[in-house]
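Take this structure first; my questions come after.
One protein chain omitted, others in place.
By written order: A and B. Residues from 1 in each chain.
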Amino acid sequence: MAGWLLLVGIVTAAYLGFALLALTQARPWQRLGQTAPPTGIRRLALRTLGGLALLSALVLCVVRDGPSFGALLWATAISIAAVAVALTLTWRPALLRPLAAMATAERKVRYSRMETNGKGTAKVPPNNPTRP
Amino acid sequence: MSGPDAAMPQGVLLALRILLVLGGGYLLAAGVSGLAAAMLALVMPRVEAVVLMAMLAFVVYLALLLWGFTERSRALLWAVFGVGGLLAFAFAKLIAWSGGA
Partner (left out) sequence: MDQTFRKSMAWLHTWAGVVLGALLFAIFWMGTLSVFDKEIDRWMMPDTRLAAPLETVSLDRLLPQAAAEIDPNVGLWWLGMPGDRQPVAEFWYVDMNGEWYGPAFLDPRNGARIADQGTLAGTGFIFPFHFSLHLGWQNLGYWLVGLAGMAMLALLVSGVVIHRKIFADFFTFRWQRKLPRSSLDLHNLTGVLGLPFHFVITLSGLIIFFAIHFPGVVNSVYGGDRATFNRDAFGSFQREATGAPGSLAPLDRMAAEATRIWGGDPPGFVRVWRPGDANATVEMRRTRARSIDMNVDAVHFDAATGEVLRTHTAAPVVHVQRFIAGLHFIQFEHWPLRWLYFVLGLSGCVMTGTGYVYWVETRRKRHAAQGLPGVRIVEGLTVGAVAGIIIATLAFFVANRLLPLGVTFAGQERAALEVWAFYLIWLVTFAHAWSRPGRAWREQCWAIVGLAMLAVVLNAATTGDHLVRALAHRHLWPVAGMDLLLLAGAPVATLIALRLTRRRIAARPSQDALKAAE
């Protein structure tokens, strides 16, 4: 039972990881009906979170099956997860909207905070083009 | 592309290159790996030397294949795959006939 739960965790983490990474790229954002992916620190945050999700998938794999089976499980599972993200973007892009919305919603907060810190970067345009 | 090469049709040149790279590349990969295994067998267990070099031989062959289809100098190709391949393979065979390292 624990094995199955871990497996669900692995698949979820790997899928989320690649979904977050996809949200740093131009084409996936187009598929979501928006124009440009986040830039600057937003993109860095998405990448970091995506990387962490993939890393946590690896940790779960090793916890489940030990280092050798775990590493193999991870290496094969993430390939499939990445294909799954791509197929989601092809046929059901709407499924990734909540994730994209979270990304942009948080962005506003971060953006205003950066402004108050006086560190607002010129890279982020004042009129957010990713929100129609 | 000068000298006698220029007189040969493209198709023949291409077929020659494919034969040279596939065949000569194999002889070179097998020969070099065999020689390396014979030398390594002096410093490590014999079976280990064989298996190590036999595994690496595939990687060597792959590298030779990729290089052989991108290198433009035909003279260099003939030197490496033709002459080098035959020499390495023959030398490795010689060691094998003499009973191995």
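In this text, a contact is a pair of C-beta atoms (placed from the backbone, for glycine too) under 8 Å apart; a residue touches a chain by one contact, two chains touch by 3 or more.
All values derive from a computational prediction rather than experimental measurement.
Colleague: Provide the residue numbers of subunit A that touch the chain removed from this figure.
Modeller: 7, 18, 22, 25-28, 30-34, 65, 68-69, 72-73, 75-77, 79-80, 82-83, 85-87, 89-91, 93-94, 132
Colleague: Can you list, in ascending order, the subunit B residues touching the missing chain?
Modeller: These residues touch the chain not displayed: 22, 29-31, 33-35, 37-38, 41, 45-55, 57-59, 61-62, 65-66, 69-70, 72, 89, 92-93, 95-101.
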